[in-house]
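Attaching a single structure in structure tokens format; questions to follow.
The other protein chains are all here in position, but one chain of the complex has been omitted.
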Amino acid sequence: MSDDPFEAIKVTFFQECEELLGDLETNLLALESGDTDIETINACFRAVHSVKGGAGAFGLEDLVRFAHVFETLMDELRSGRKPVDDITVRTLLRASDVLNDHVSAARGAGPAVDAERSQALIAELETLTHGAPVSAAPGAGTASAGEDDFGFTPLTLALDDLGGGELPPLDLPPLAFIAPYAPANQEQTGWKIVFRPHPRLYANANETGLLIRELGRLGPVTVEMDDSGVPLLDALEPNDSHLVWTMTLDAAVPEIDVRDVFDFVETDCDLNITPIMSGAAEVLPDLGLPDIGLPELGVSDLADPLELPAADASAGEVDIAALVALAQADTAARLNGEAPPLEVVSPAPQPQAAPVAARTPPAAAASQGAATQAPVTIRVDLERVDRLINAVGELVIQQAMLAQRVYESGLARSSDISLGLEDLELLTREIQDSVMAIRAQPVKSVFQRMPRLVREVADMTGKRVKLITAGEDTEVDKTVVERLAEPITHMLRNAIDHGLETPQEREAAGKPAEGTVKLAALHRSGRIVIEISDDGKGINRQRVRAIAEERGLITPEQVLTDDEVDNLIFLPGFSTAKEITDVSGRGVGMDVVRRSIQSLGGRISISSNPGKGSTFSMSLPLTLAVLDGMVVGAADQTLVAPLAAIVESLTPKPEDIHLVGGVDPVLMFRDEFVPLIDVARSMGFRDVPTELRGGVVMIVETEAGQRAGLLVDAIHGQRQVVIKSLETNYRHVEGVAAATILGDGRVALILDIDALVTTGRRRNSTRSDLKMAS
Amino acid sequence: MTKTVLTVDDSRTMRDMLLLALQDAGYRVVQAVDGVHGLEVLHQERPDIVITDINMPRMDGFGFIEGMRSNPDYSCVPVLVLTTESDAAKKQRARDAGATGWIVKPFDPVRLVDAVRRVAA
Partner (left out) sequence: MTQVTPNVAGTDRELIAFRIGEQEFCVDIMSVREIRGWTPATPLPRSPAYMKGVINLRGTVLPIIDLGARFGLQTGEPTERHVIMVAHVGSRLVGLLVDAVSDIVQLTDASIQPTPDVASESVKAFVKGIFAVEGGRMISLIDLEHVLPAEAEAEAA
């Protein structure tokens, strides 16, 4: 984090951009699906508008320029001047992709924007807006496009650009009479301003006194007030404005400075600004006012009792505070219609008190506000959350250690200490759950990136694809969310490239030309399941089988179920594409996808229906921080097996164990022979085979559905353990998924079931119905 | 006495920038994320000055100012509108809606604080 607040805001800006662009895409997709609700269009407009606004503040000119053209078209849609049609929405979607690129480039997180593509889209957007591209030069030439279209010039007023704050050109009303009245050879000494406020000036909370105060910052000011326009009391409308002020500024400042003072009110008043020349007769502007002698301030009949010290005009300066008070009294009285009109100007201190009585009781107003309070959120640095999670992990371990010590000390379960420990355990578990919930995030952030991918892959493959997403709000731990993107990307690519047919093929098969790919997330039995289904041609099993045989992955004699054939595509090096396409042939096969999912403790499978489509289904743990495990013992070592992989635990009967080829044991389990893996030996903890008698077997299932029996010495029980990576300080160890710290304070290894089974099977060369990837 | 400024903007970036500039200038800043929220905060905080964006969800800046001006309590609280455009038509629209003045985005802190000072009693 930077200490520079400006840099910190920039970080916020890019975070916000990410959210805005996500919203934009979501809403554009809603438009695409026919939801042309005005709020949807408005939301798109606002997203682009906010990106532009922030980008302007940071001087990101390319981004501003692109966003402006985008915004202009959105404004047309929003106002209903342009219908929301298919072609427009598609262009907007592509424009949102380029806008994304612009943001990434500005952030320094992506490559430079493809200028040609960007310019082409600008032209497209402008064509949709105006009927033709208009900006040959950036930001130029939008003048023809009607009153709501303004030639937008990106301004780059950065925070450090303090002096350079040149105002954008003011739209000054033609004031032809100013210049001619200034004889060329005379020196200007100041300005005379005649000012008659309109009622709306007060209604908008502007005040004459403040304007005078502002003018006073430019130089010495004398003020005269003419109240001759104030009607008789019975005709007085409290909200009308009747005073005329004449201000003389004794400083030869540029005219624009004087005009600036009245910038906010220039159309809410009659204003005449004329230069005062040295020695020259004062030039009186013609405001069409009754020509009367202008009395000095405070000398008018009505204002007489005010006794304003500011009236000392000879001093050349004005008591601003008094003027402000006067003007406020004036304003307040006007706005308080019930007040007697006389209070407008009579006793000075009181009018301020008058409007107070009209206020709603503050308490009532406050409670009104509290009733509709939005949920409050705070943003927290992830590092802090992680620190908390680590600390809670330690707490869990310490608690378990303490519990074990107490147990070992032989204290009765009903003792105060034991009971207190039980409460501590509950509390600890609750803290852990709450902390994990902090990091839980909806998968939306990943899903939101996919529509663009689908569009690009569709473009590249010449296919027409509609993406439907479901379950975006499904939450998983942040560690998992981050790692979902890659496998989902690969599976979506695969679904479009290999699953869907070309529009021609689809029509020939009696399907709509546009294919549908569905991406869904859901929770199922403590895991998150991501499903990607398409309505394409399904898996060509004959072809898959032929390839697998050709590559020696299976033998021609092997009998495989349909599902087994389908799942052959996950074998290493398998690719059904006839040629390496640009899309899914980037050296990444489904075997790599499967491995990356497995490394997260996940599994993937496919089910296919020829002619109807395929569904990829992957399931992942909800967190990579803790794991439900079975604690087992093997050769003096304590190990943890992931509970999710365990089908059943049993004590084997000697007659169920057979030796294949005289060496490799297999176990009869539910009428099926499963290889029996000696964990202690396989892990190198023991040289001699584990005694079968007294041993316990866990029947496990790999991600690919292969079963095996793991022979251990003893099963100690189930426990939730904190996952500690071995890679942090060492490296990956074959057969070990991770480590954890048990109640006795010692490190225990978490078994990598797939690796164990695979190694065991590899050794079991006599049984090779399916060779699996390591 | 420290003056309180209410900033109403749906963009966090913009809220942060306003906060930074106004705090540096010695104002107390309270924030709201849209017009509806703005009216709530208005009641709770009774700010001396209000700065509002125009394009916001739920209730836009025009609706917000209208809501403010229709309540006698807030009819004389100055409101500055944040606008990305500086043309006369946009300014007029802001005035018609009841705005006291405007700040053209992107703004620099000096200009922002200057605008606030100009309308603050």
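For clarity, chains are labelled A and B in written order, and residue numbers in each chain start from 1.
Note that a contact is a pair of C-beta atoms (placed from the backbone, for glycine too) under 8 Å apart; a residue touches a chain by one contact, two chains touch by 3 or more.
Just so it is clear, the model here is predicted, and its values are computed rather than measured.
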item: Chains shown that the absent chain touches, full complex; value: A
item: Residue in contact with the excluded chain [from A:Thr555, A:Thr651 or A:Ser725]; value: A:Ser725
item: Contact partner of the left-out chain, one of A:Met683, A:Val712 or A:Ala737; value: A:Met683
item: Selected from A:Ile397, A:Val481 or A:Ile554 as touching the chain missing from the view; value: A:Ile397
item: Chain not shown, touching residues in chain A; value: 390, 393-394, 397, 637, 682-685, 724-726, 728-731, 733-736, 739, 741, 745-749
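Definition applied: only the chains that are shown with their structure count from here on.
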item: Cα-centroid distance, chain A relative to chain B, in whole angstrom; value: 25
item: Touching residues on chain A, where the partner in the complex is chain B; value: 5-6, 8-9, 12-13, 15-16, 39, 42-43, 45-46, 49-50, 52-54, 56-57, 59, 147-148, 150, 152, 155-159, 161-162, 165, 167-169, 171, 200, 202-207, 209-210, 214, 261, 263-264, 267-268, 324, 328, 331-332, 335-336, 355, 358-360, 362, 365-366, 368-370, 372-374
item: Chain A-facing residues of chain B, complex; value: 10-14, 16-17, 20-21, 33, 36-37, 39-41, 43-44, 46, 55-57, 69, 71-73, 75-79, 84-92, 95, 98-102, 104-111, 118-121
